[in-house]
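Following: one structure in structure tokens, then a few remarks.
One chain of protein is taken out of this complex; the other chains stay put.
Labels for the chains are A and B, by order of writing; each one numbers its residues from 1.
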Amino acid sequence: MTAMMSITDLYVKFGTPFGSLEAVRGVSLDIPAGSSVGVVGESGSGKTVMCRAAMGLLSGSNVERSGTVTFDGKALTSMSREQVRDEFGTGMAMIFQDPMTALNPVRRIGTQISESLRVRLGMDKKAATARSVELLSFVRIPDPAAMLKKFPYQLSGGMRQRVMIAIAISCNPKLLFADEPTTALDVTVQAQILQLLSDLRRDLKMSMVLITHDLGVVANHTDYVAVMYAGEVVEQAPTSELFANMKMPYTQALLDSIPNIEMKSGARLKVIEGRLPNPVDRPKGCGFVTRCTYAQQKCHDDHPPLVDAGNGHLYRCWYPLGHTIARKQ
Amino acid sequence: MAGSGTAHLRNNDEVVLDVRDLVVEFRVGGGRVVNAVSKISFDVCRGETLAVVGESGCGKTTLGKAVLQLPPPNSGDVIFEGTNLSKLPKEQLRSARTAMQMVFQDPISSLDPRMTVRNLVEEPLWIWGRGNDEERAAKVRELLNNVGLDPELVLDRRSYEFSGGQCQRISIARSLALEPRMLICDEPVSALDVSIQAQILNLLQDMKDRYGLTMIFISHDLAVVKAVSNRIMVMYLGKICEVGEPDKIYTKPAHHYTSALINSVPIPDPTRKRTTVPLQGEPPSPVAPPSGCRFRTRCPAASEKCAAEEPQLREVAPGQFVACHHPRT
Partner (left out) sequence: MRKRKYTIPTYFAFGWLGLAVFLAIFGSFLPVDGYQVIHGDFIDSPPFTAGHWFGVDSNGYDIFSGIINGARLSIFIAVVTVGLGGAIGSLLGITAAYYRGKYDSVVNMSFNVVLSVPNLVLALALVAVLATNVDINEAVPTWRRLVTLIISLTVVIIPILGRIARAATLAWSGREFVVAARSMGMRDRDIIKRHIVPNVLPALIAVGFLAVGVVIIAEASLSLLGVGIPDGASWGGMLARGRNDLEYNPHALYIPIIALAFTVISTNHVGDVLRGRLDRREGRL
């Protein structure tokens, strides 16, 4: 199966007055065509930076990026800015967490949708308007024709997110990046939007990268998951394999610390003690070492590499779950 | 849905907070009025944690602030430990408030960025002239230790130097300075990272046990609420839908909205696919809520009666009250 996007050995470093901040350290990830890949991590894990870097959206004089990213066979990392920009809309598209800031508040919805149609696909005004109405109905907005004339402030969060999705799919992209698309939304609206994204993906045969911190979202809407911590991928596997067979203690701890609607009420939550390591001054061993319940000396000294457990399951731990040491706990 | 249902009130000696017919309305431009809270009654017993659950716009935050009279509601009575707060003159209200404190959603914005942690936590004591300088300093240290912060490391720093989780701890320490008897937590963990949420929730539980607090916990996250509460009140568009114990409500929700809410929460287990269709549509505007039952526009079981007559809360199972003409069985 050919990968729609292939990220190999991506490093992203920011120069700060405190030193070099390694936001992403050697991430390799393949996004197969037509599949949905989840990237899970907390804030500070580097997941957003990784995706922005992969899309070529990071700019600034203090940003250093290395590694290769290929999209649809083309090497994005060796293209110029203009060429990468051409891929946007038609090849790749992105939707963001806060639709209010992603939409232009002083322009009408209709204008914002048809703008990308006219610029990228060269449609004339009438065709663009017709297509806009069509797109809005794809994203299940009631009365799409009336919606064209509205401004973003008149819409609710869920509606704005749908509009953003409509803009993103307007040029039939092959790959959609969704950066925490539902974090700011209510839970019922979240369910609607996630359902919409799944259906669109199936109908338009799109691949999707879903960035989130919610393991529940990932469990139901992705085929493959990569868990990031402190700038690296610490575990990646097909979704069902990951949940059935967790190897990295961080992943398990993350799952345990999330309040689960199925647990008994009044139960005490298991906590991950401590905080993320300082990104400028990372410990030389495993990044999770100060917070792991059974860290050993080796974890302090040596940085664990990614190990293949078979079944497409990779993990980064000296003593994964299931190991004798872990079982003693 | 209930407006003035009172079937769920307990009217016994253990009731610490008794709220009757609370109405809060905001004027927005053009002579229109937002019905944030429409004639709600509820009570909280000593040592209980009442969770107020609902999505954005349901009025739960307004409810919390109205209990503290910040600002005072348009009408209705708030009786705390026998005293009717709504009828107190300004000066007495000021001192009555010391028994009820609030923890806010945004940990950074709830702390004055120009003040040091020492001043922030000491401020309530200073306002009420409790103890001399030494006693206050000792109390501040004790509070910071209780919330898991090392006084030496935090006393002289300012809020912007800390993470969200730490700010929330400072905020909790501050709210406990006056040894209140009731704590109202308005979405205290919503702005925090997933793995930090568990720490703060456990902390709140510990503080409740240590200080013998009664709590009102406002949240939109059903899973979080289940972990901390003894009693749940579900709100929609300013009205109560359902009241009862968490285990019962979550396994057998009687109200269609409660059921939709529960089904929308993603479960972190890929083997459990949700078969129910997510709730469609958007919440109606609180400026012109639907007649009768406010949920009828999205309810799968709506009938003519729902439009004509507002349902009142009634008991459908021991300890479970619902405001619906056609509750789920």
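One rule holds in what follows: a contact is a pair of C-beta atoms (placed from the backbone, for glycine too) under 8 Å apart; a residue touches a chain by one contact, two chains touch by 3 or more.
This is a predicted model, so every value here is computed, not measured.
K.L.:
Check the options B:Leu9, B:Val23, B:Cys45 or B:Leu178 and report the residue that touches the missing chain.
P.N.:
B:Leu178
K.L.:
Can you work out which residue in B:Leu68, B:Leu88 or B:Ile267 touches the chain that's missing from view?
P.N.:
Of all options in B:Leu68, B:Leu88 or B:Ile267, contact with the hidden chain holds for B:Leu68.
K.L.:
For the full complex, which residue in B:Thr49, B:Gln101 or B:Ser229 touches the chain that was left out?
P.N.:
Checking the options B:Thr49, B:Gln101 or B:Ser229, the one contacting the hidden chain is B:Gln101.
K.L.:
Quick one: say which of B:Val52, B:Ala66, B:Leu85 or B:Leu111 touches the chain that got left out.
P.N.:
Checking each option in B:Val52, B:Ala66, B:Leu85 or B:Leu111, the one touching the absent chain turns out to be B:Leu111.
K.L.:
Using the touch definition from the top, which of B:Glu123, B:Glu179, B:Asp269 or B:Glu315 touches the missing chain?
P.N.:
In the complete complex, the chain left out is touched by residue B:Glu123.
K.L.:
Suppose we count only contacts with the excluded chain; which residues of chain B make the list?
P.N.:
65, 68, 70, 94-95, 97-98, 100-102, 104-106, 108-114, 123-124, 127-128, 160, 171, 174-175, 178
Simple rule for what comes next: only the chains that are shown with their structure count from here on.
K.L.:
Report the inter-centroid distance (CA atoms only) between chain A and chain B in whole Å.
P.N.:
Result: the chain centres lie 32 Å from each other.
K.L.:
Taking the complex as given, what residues does chain A use to touch chain B?
P.N.:
Listed in rising order, the residues of chain A that touch chain B are 42-43, 156-159, 186-192, 194-195, 213-221, 239-240, 243, 253-255, 257-273, 275.
K.L.:
Within the complex, which stretch of chain B touches chain A?
P.N.:
55-56, 163, 193-195, 197-199, 201-202, 205, 220-224, 226-230, 245-247, 250, 260-271, 273-274, 278-280, 282-283
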